[in-house]
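Apart from one protein chain that is not included, each protein chain of the complex appears where it belongs.
Our next item is subunit A:
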Amino acid sequence: MQKDPDYYIQGVLDANRLMLSRTITLVESSLPAHQELAATIIERLLPHSGNSVRLGITGVPGAGKSTFIDSFGTLLTELGHRVAVLAIDPSSSRSGGSVLGDKTRMIQLAASEKAFIRPSPTGGTLGGVARKTRESMLVCEAAGFDVIIIETVGVGQSETAVASMVDFFLVLMIAGAGDELQGIKKGILEVADAIVINKADGDNVQRAELARRQYETALHLLTPDNPLWSPPVLTCSALEASGLLDIWQTVTKHRRIMTDSGDLTRRRARQSVDWLHHLLSEGLRSWFYNHPAVRDYLPNLLRDVEKQSLSPAAAASMLLQKIYR
């Protein structure tokens, strides 16, 4: 394993696929030594990053996210873009291992020289996903990819983390029977920049159109985050590659408006600040739980609280006192 940061940095800047891939491995690694090296690399790649359209895609399992990215990404490569896809696969928690299947549904895009697709296991830790994906995204930008797509399944928590690192957050839906909002957390709709009803094909076209109107109504009831942009609801068929150009035009229009108004810069700045806070609280948390005093006292306190011989508030305050000292 190479330990020289320049080796990776040069490779990434040269848009070398292998080096890009190896750098992401470092970013994803749980070894402190790798993380340190990755931090150095990211720091130096940072000036070369930021020049892409960052697109987050979420939706319930089976909504067609991977299939959508396959045909949408292929369209973008045909338009001359270089597309990087980061797919977050929820891994089996029991053994920790996982089968990473998203990419097998992106066959067309996977074969393209203009695309790079990296599926990653969540490895059980959600905070980790956010960190890794964010940094992997920067690395891909430094390697010259001008559209970054992040796929995440919309039933856990990773999608809110993803929403806070992208420029455009797209929620993919399917027309279902009955409650259209089932399965997906309503909170997601509040952060969506567009909703797309997928699988509008075959005998499903009308149902999709119906669902589109229902979502439109539902969205009208929410006050948009930004007065300049009310999230549209569109339909498409990932399978038949229809409706995709409209979606891309929506994304570019959003970008134009947000760039002109300065909102894009503000959004990214806010995301950086949020990220700083996030990193601080993560850091504090891990510092706290690894603190010798906490290690010594916490188990006893836990026991006492459990036995109801101590109140949680008193326990917390006792422990914090120990550290302040």
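Definition applied: a contact is a pair of C-beta atoms (placed from the backbone, for glycine too) under 8 Å apart; a residue touches a chain by one contact, two chains touch by 3 or more; residues count from 1.
In the analysis below, contacts and distances are computed from a predicted model.
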item: Choices "Iron ABC transporter ATP-binding protein", "Acetyl-coenzyme A carboxylase carboxyl transferase subunit beta", "Cytochrome c oxidase subunit 1" or "methylmalonyl-CoA mutase" - which one is the UniProt name of the chain not shown; value: "methylmalonyl-CoA mutase"
item: Contacting the left-out chain in the complete assembly, out of A:Thr40, A:Ser98 or A:Ser242; value: A:Ser98
item: Contact residue for the chain not shown (choose from A:Leu46, A:Leu79, A:Ile107 or A:Ala314); value: A:Ile107
item: Residue of A:Ile41, A:Ala63, A:Leu76 or A:Ile117 touching the missing chain in the full complex; value: A:Ile117
item: Hidden partner chain, residues of subunit A it touches; value: 1, 16-18, 21-22, 24-25, 28-31, 33-34, 67, 91-92, 94-101, 103-105, 107-108, 110-111, 116-119, 121, 123, 202
